[in-house]
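A single protein chain has been omitted from the complex, and every remaining protein chain is retained in its original position.
And then chain A:
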Amino acid sequence: MQRAVVQGSKRGLAALAGVTAASGMGLVYALENSVSASGDNVHPYALPWAHSGPFSSFDIASVRRGYEVYKQVCAACHSMKFLHYRHFVDTIMTEEEAKAEAADALINDVDDKGASIQRPGMLTDKLPNPYPNKKAAAAANNGAAPPDLSLMALARHGGDDYVFSLLTGYLEAPAGVKVDDGKAYNPYFPGGIISMPQQLFDEGIEYKDGTPATMSQQAKDVSAFMHWAAEPFHDTRKKWALKIAALIPFVAVVLIYGKRHIWSFTKSQKFLFKTVKGREPPKAQ
(Lines give C-alpha, C1' and ligand atoms only; values in the text may rest on other atoms or scores of the structure.)
Protein backbone atom coordinates (compact mmCIF):
# COMPACT_ATOMS: atom_id res chain seq x y z
CA MET A 1 0.00 0.00 0.00
CA GLN A 2 2.73 2.46 0.95
CA ARG A 3 4.73 1.47 -2.14
CA ALA A 4 1.77 2.16 -4.41
CA VAL A 5 1.47 5.65 -2.96
CA VAL A 6 5.18 6.29 -3.51
CA GLN A 7 4.96 5.06 -7.09
CA GLY A 8 2.09 7.40 -7.78
CA SER A 9 3.88 10.45 -6.46
CA LYS A 10 7.02 9.58 -8.47
CA ARG A 11 5.01 9.48 -11.69
CA GLY A 12 3.45 12.80 -10.77
CA LEU A 13 6.85 14.34 -10.18
CA ALA A 14 8.11 13.06 -13.54
CA ALA A 15 5.12 14.58 -15.32
CA LEU A 16 5.61 17.86 -13.46
CA ALA A 17 9.30 17.94 -14.43
CA GLY A 18 8.39 17.32 -18.06
CA VAL A 19 5.82 20.10 -18.10
CA THR A 20 8.27 22.50 -16.43
CA ALA A 21 11.00 21.74 -18.96
CA ALA A 22 8.62 22.13 -21.90
CA SER A 23 7.27 25.46 -20.67
CA GLY A 24 10.84 26.63 -19.99
CA MET A 25 11.80 25.88 -23.57
CA GLY A 26 8.66 27.60 -24.76
CA LEU A 27 9.53 30.68 -22.72
CA VAL A 28 13.07 30.80 -24.13
CA TYR A 29 11.68 30.46 -27.66
CA ALA A 30 9.14 33.24 -27.10
CA LEU A 31 11.74 35.59 -25.61
CA GLU A 32 14.17 34.92 -28.47
CA ASN A 33 11.48 35.77 -31.01
CA SER A 34 10.49 38.93 -29.17
CA VAL A 35 14.13 40.05 -29.21
CA SER A 36 14.27 39.43 -32.96
CA ALA A 37 11.04 41.36 -33.41
CA SER A 38 12.43 44.41 -31.63
CA GLY A 39 14.39 47.05 -33.50
CA ASP A 40 13.17 49.24 -36.33
CA ASN A 41 15.49 48.05 -39.10
CA VAL A 42 14.49 45.70 -41.90
CA HIS A 43 15.53 42.11 -41.26
CA PRO A 44 17.66 40.96 -44.19
CA TYR A 45 16.20 38.37 -46.53
CA ALA A 46 17.76 34.91 -46.09
CA LEU A 47 19.86 34.20 -49.18
CA PRO A 48 21.10 30.82 -50.53
CA TRP A 49 24.86 31.35 -50.20
CA ALA A 50 27.14 28.81 -51.85
CA HIS A 51 28.65 28.07 -48.43
CA SER A 52 25.38 27.71 -46.49
CA GLY A 53 24.50 24.35 -45.00
CA PRO A 54 26.56 21.49 -43.59
CA PHE A 55 27.77 20.10 -46.93
CA SER A 56 28.78 23.29 -48.76
CA SER A 57 32.12 25.04 -49.13
CA PHE A 58 33.02 28.58 -50.12
CA ASP A 59 32.79 29.71 -53.72
CA ILE A 60 36.50 30.53 -53.91
CA ALA A 61 36.12 32.44 -57.19
CA SER A 62 33.63 34.72 -55.43
CA VAL A 63 35.97 35.13 -52.46
CA ARG A 64 38.81 36.11 -54.82
CA ARG A 65 36.61 38.72 -56.48
CA GLY A 66 35.56 39.85 -53.01
CA TYR A 67 39.18 40.46 -52.08
CA GLU A 68 39.46 42.69 -55.17
CA VAL A 69 36.43 44.66 -53.96
CA TYR A 70 37.89 44.93 -50.45
CA LYS A 71 41.27 46.07 -51.74
CA GLN A 72 39.93 48.67 -54.16
CA VAL A 73 36.92 49.95 -52.18
CA CYS A 74 36.82 48.96 -48.51
CA ALA A 75 40.54 49.09 -47.68
CA ALA A 76 40.52 52.89 -47.95
CA CYS A 77 38.70 53.01 -44.59
CA HIS A 78 38.43 49.53 -43.06
CA SER A 79 41.23 47.42 -41.63
CA MET A 80 41.51 43.62 -41.52
CA LYS A 81 43.71 43.19 -38.48
CA PHE A 82 43.43 39.41 -38.11
CA LEU A 83 44.18 38.66 -41.75
CA HIS A 84 47.75 38.13 -42.95
CA TYR A 85 48.90 37.68 -46.52
CA ARG A 86 50.06 34.16 -45.64
CA HIS A 87 46.40 33.21 -45.09
CA PHE A 88 45.87 33.63 -48.83
CA VAL A 89 48.46 30.99 -49.78
CA ASP A 90 46.92 27.89 -51.35
CA THR A 91 43.46 28.99 -50.24
CA ILE A 92 42.33 31.81 -52.51
CA MET A 93 45.68 32.50 -54.21
CA THR A 94 48.87 30.76 -55.19
CA GLU A 95 52.00 31.58 -53.19
CA GLU A 96 53.33 33.75 -56.03
CA GLU A 97 50.08 35.69 -56.23
CA ALA A 98 50.01 36.19 -52.46
CA LYS A 99 53.62 37.41 -52.43
CA ALA A 100 52.85 39.84 -55.25
CA GLU A 101 49.81 41.12 -53.34
CA ALA A 102 51.93 41.62 -50.22
CA ALA A 103 54.69 43.37 -52.17
CA ASP A 104 52.09 45.84 -53.48
CA ALA A 105 51.28 46.98 -49.95
CA LEU A 106 53.19 49.60 -47.97
CA ILE A 107 53.84 48.38 -44.42
CA ASN A 108 54.81 50.64 -41.52
CA ASP A 109 57.94 49.31 -39.83
CA VAL A 110 61.09 50.29 -37.93
CA ASP A 111 64.60 49.94 -39.40
CA ASP A 112 67.81 48.76 -37.69
CA LYS A 113 68.48 52.26 -36.35
CA GLY A 114 65.01 52.62 -34.88
CA ALA A 115 63.73 55.01 -37.51
CA SER A 116 60.20 54.71 -38.87
CA ILE A 117 60.09 53.45 -42.44
CA GLN A 118 57.60 52.16 -44.94
CA ARG A 119 58.57 49.01 -46.79
CA PRO A 120 56.95 46.61 -49.25
CA GLY A 121 54.99 43.86 -47.52
CA MET A 122 55.75 40.17 -47.27
CA LEU A 123 53.66 37.09 -46.51
CA THR A 124 53.94 37.42 -42.73
CA ASP A 125 52.50 40.95 -42.69
CA LYS A 126 48.95 41.84 -41.80
CA LEU A 127 46.76 43.61 -44.30
CA PRO A 128 47.63 47.26 -43.65
CA ASN A 129 45.43 49.51 -41.54
CA PRO A 130 44.57 52.75 -43.39
CA TYR A 131 44.74 54.77 -40.14
CA PRO A 132 47.39 54.76 -37.37
CA ASN A 133 44.77 54.54 -34.60
CA LYS A 134 41.06 54.70 -33.87
CA LYS A 135 41.02 58.43 -33.09
CA ALA A 136 42.63 59.22 -36.43
CA ALA A 137 40.06 57.00 -38.13
CA ALA A 138 37.20 58.80 -36.37
CA ALA A 139 38.63 62.23 -37.16
CA ALA A 140 38.81 61.35 -40.85
CA ASN A 141 35.23 60.06 -40.95
CA ASN A 142 33.05 62.70 -39.24
CA GLY A 143 33.54 61.10 -35.84
CA ALA A 144 32.47 57.58 -36.86
CA ALA A 145 35.48 55.25 -36.87
CA PRO A 146 35.08 52.50 -39.50
CA PRO A 147 35.09 49.16 -37.67
CA ASP A 148 37.58 46.40 -38.39
CA LEU A 149 36.14 43.94 -40.90
CA SER A 150 38.09 40.81 -39.90
CA LEU A 151 35.25 39.17 -37.98
CA MET A 152 32.37 41.37 -39.09
CA ALA A 153 30.52 38.58 -40.90
CA LEU A 154 30.23 36.73 -37.58
CA ALA A 155 29.65 39.83 -35.46
CA ARG A 156 26.44 41.04 -37.08
CA HIS A 157 23.08 39.39 -36.63
CA GLY A 158 22.17 38.09 -40.05
CA GLY A 159 25.80 37.68 -41.09
CA ASP A 160 26.27 37.47 -44.85
CA ASP A 161 22.63 38.37 -45.51
CA TYR A 162 23.01 41.54 -43.46
CA VAL A 163 26.24 42.57 -45.18
CA PHE A 164 24.78 42.01 -48.65
CA SER A 165 21.52 43.78 -47.83
CA LEU A 166 23.30 46.70 -46.19
CA LEU A 167 25.64 47.26 -49.13
CA THR A 168 22.74 47.18 -51.60
CA GLY A 169 20.17 48.89 -49.36
CA TYR A 170 20.92 52.57 -49.95
CA LEU A 171 17.47 53.86 -50.81
CA GLU A 172 16.00 57.35 -50.84
CA ALA A 173 15.16 58.46 -47.30
CA PRO A 174 11.44 58.64 -46.48
CA ALA A 175 9.84 61.85 -45.24
CA GLY A 176 10.68 62.94 -41.71
CA VAL A 177 14.04 61.17 -41.62
CA LYS A 178 16.79 63.76 -41.28
CA VAL A 179 20.04 62.72 -42.95
CA ASP A 180 23.12 64.78 -42.07
CA ASP A 181 25.97 65.52 -44.46
CA GLY A 182 28.27 62.57 -44.92
CA LYS A 183 25.66 60.11 -43.67
CA ALA A 184 23.10 58.05 -45.55
CA TYR A 185 19.75 56.39 -45.05
CA ASN A 186 19.77 52.59 -45.02
CA PRO A 187 16.71 50.71 -43.71
CA TYR A 188 18.81 47.64 -42.84
CA PHE A 189 21.02 49.60 -40.43
CA PRO A 190 19.81 49.91 -36.83
CA GLY A 191 18.33 53.39 -36.50
CA GLY A 192 18.22 53.84 -40.26
CA ILE A 193 21.05 56.39 -40.48
CA ILE A 194 24.49 55.02 -41.30
CA SER A 195 27.78 56.93 -41.40
CA MET A 196 29.00 55.01 -44.45
CA PRO A 197 27.45 56.33 -47.67
CA GLN A 198 26.98 53.99 -50.61
CA GLN A 199 30.33 52.57 -51.71
CA LEU A 200 29.48 50.05 -54.45
CA PHE A 201 28.44 51.22 -57.91
CA ASP A 202 28.02 49.51 -61.27
CA GLU A 203 31.50 49.17 -62.84
CA GLY A 204 33.01 50.88 -59.78
CA ILE A 205 35.84 48.38 -60.09
CA GLU A 206 36.93 46.00 -62.84
CA TYR A 207 37.20 42.30 -62.05
CA LYS A 208 40.29 40.46 -63.29
CA ASP A 209 38.22 37.46 -64.35
CA GLY A 210 35.96 39.58 -66.57
CA THR A 211 32.78 39.25 -64.50
CA PRO A 212 30.51 42.30 -64.93
CA ALA A 213 31.04 44.27 -61.71
CA THR A 214 27.49 45.38 -60.93
CA MET A 215 26.69 46.69 -57.47
CA SER A 216 24.97 43.45 -56.45
CA GLN A 217 27.80 41.30 -57.78
CA GLN A 218 30.34 43.34 -55.81
CA ALA A 219 28.18 43.14 -52.68
CA LYS A 220 27.83 39.36 -53.00
CA ASP A 221 31.55 38.85 -53.56
CA VAL A 222 32.70 41.10 -50.75
CA SER A 223 30.20 39.45 -48.38
CA ALA A 224 31.66 36.06 -49.27
CA PHE A 225 35.17 37.42 -48.77
CA MET A 226 34.28 38.84 -45.36
CA HIS A 227 32.82 35.52 -44.26
CA TRP A 228 35.93 33.74 -45.53
CA ALA A 229 38.10 36.24 -43.62
CA ALA A 230 36.12 35.55 -40.43
CA GLU A 231 36.24 31.75 -40.90
CA PRO A 232 39.27 30.80 -43.02
CA PHE A 233 39.03 27.31 -41.48
CA HIS A 234 35.39 26.98 -42.60
CA ASP A 235 35.90 24.40 -45.35
CA THR A 236 38.31 22.36 -43.21
CA ARG A 237 35.89 22.39 -40.30
CA LYS A 238 33.05 21.03 -42.41
CA LYS A 239 35.29 18.39 -43.96
CA TRP A 240 36.35 17.16 -40.54
CA ALA A 241 32.77 17.27 -39.28
CA LEU A 242 31.70 15.02 -42.16
CA LYS A 243 34.51 12.55 -41.45
CA ILE A 244 33.64 12.40 -37.77
CA ALA A 245 29.93 12.09 -38.52
CA ALA A 246 30.69 9.16 -40.83
CA LEU A 247 32.68 7.40 -38.11
CA ILE A 248 30.23 7.99 -35.25
CA PRO A 249 27.89 5.06 -36.05
CA PHE A 250 30.73 2.50 -36.02
CA VAL A 251 32.39 3.95 -32.94
CA ALA A 252 29.04 4.05 -31.18
CA VAL A 253 28.41 0.36 -31.90
CA VAL A 254 31.86 -0.60 -30.64
CA LEU A 255 31.50 1.50 -27.50
CA ILE A 256 28.00 0.24 -26.70
CA TYR A 257 28.88 -3.44 -27.06
CA GLY A 258 32.21 -2.93 -25.32
CA LYS A 259 30.44 -1.40 -22.37
CA ARG A 260 27.85 -4.15 -22.27
CA HIS A 261 30.56 -6.80 -22.47
CA ILE A 262 32.57 -5.27 -19.64
CA TRP A 263 29.53 -4.87 -17.43
CA SER A 264 27.97 -8.23 -18.29
CA PHE A 265 29.46 -9.96 -15.20
CA THR A 266 28.40 -7.25 -12.77
CA LYS A 267 24.92 -6.86 -14.23
CA SER A 268 24.25 -10.59 -14.47
CA GLN A 269 25.27 -11.35 -10.86
CA LYS A 270 22.67 -13.00 -8.64
CA PHE A 271 22.96 -13.16 -4.87
CA LEU A 272 21.64 -16.19 -2.95
CA PHE A 273 21.41 -15.85 0.81
CA LYS A 274 21.54 -19.12 2.78
CA THR A 275 21.38 -19.61 6.53
CA VAL A 276 24.32 -21.61 7.91
CA LYS A 277 24.23 -23.66 11.11
CA GLY A 278 25.22 -21.60 14.10
CA ARG A 279 24.28 -18.28 12.51
CA GLU A 280 20.52 -18.51 12.48
CA PRO A 281 18.64 -15.26 13.13
CA PRO A 282 17.48 -15.04 16.74
CA LYS A 283 14.18 -16.70 17.47
CA ALA A 284 11.35 -14.55 18.65
CA GLN A 285 11.21 -14.68 22.42
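Methods note: a residue touches a chain if its C-beta (ideal position, glycine included) is under 8 Å from a C-beta of that chain, and two chains touch if they have at least 3 such contacts; residues count from 1.
Methods note: contacts and distances are computed from a predicted model.
Going by its UniProt record, the hidden chain of the complex is named "Cytochrome b-c1 complex subunit 6" among "EKC/KEOPS complex subunit BUD32", "Cytochrome b-c1 complex subunit 6", "ER membrane protein complex subunit 6" or "Trafficking protein particle complex subunit".
When the full complex is taken into account, the listed residue touching the unshown chain is A:220, out of A:64, A:126 or A:220. Residues 40-45, 47-48, 62, 164-165, 168-169, 171, 174-177, 187-188, 192, 202-203, 211-212, 214-217, 220 are the ones on chain A that touch the missing chain.
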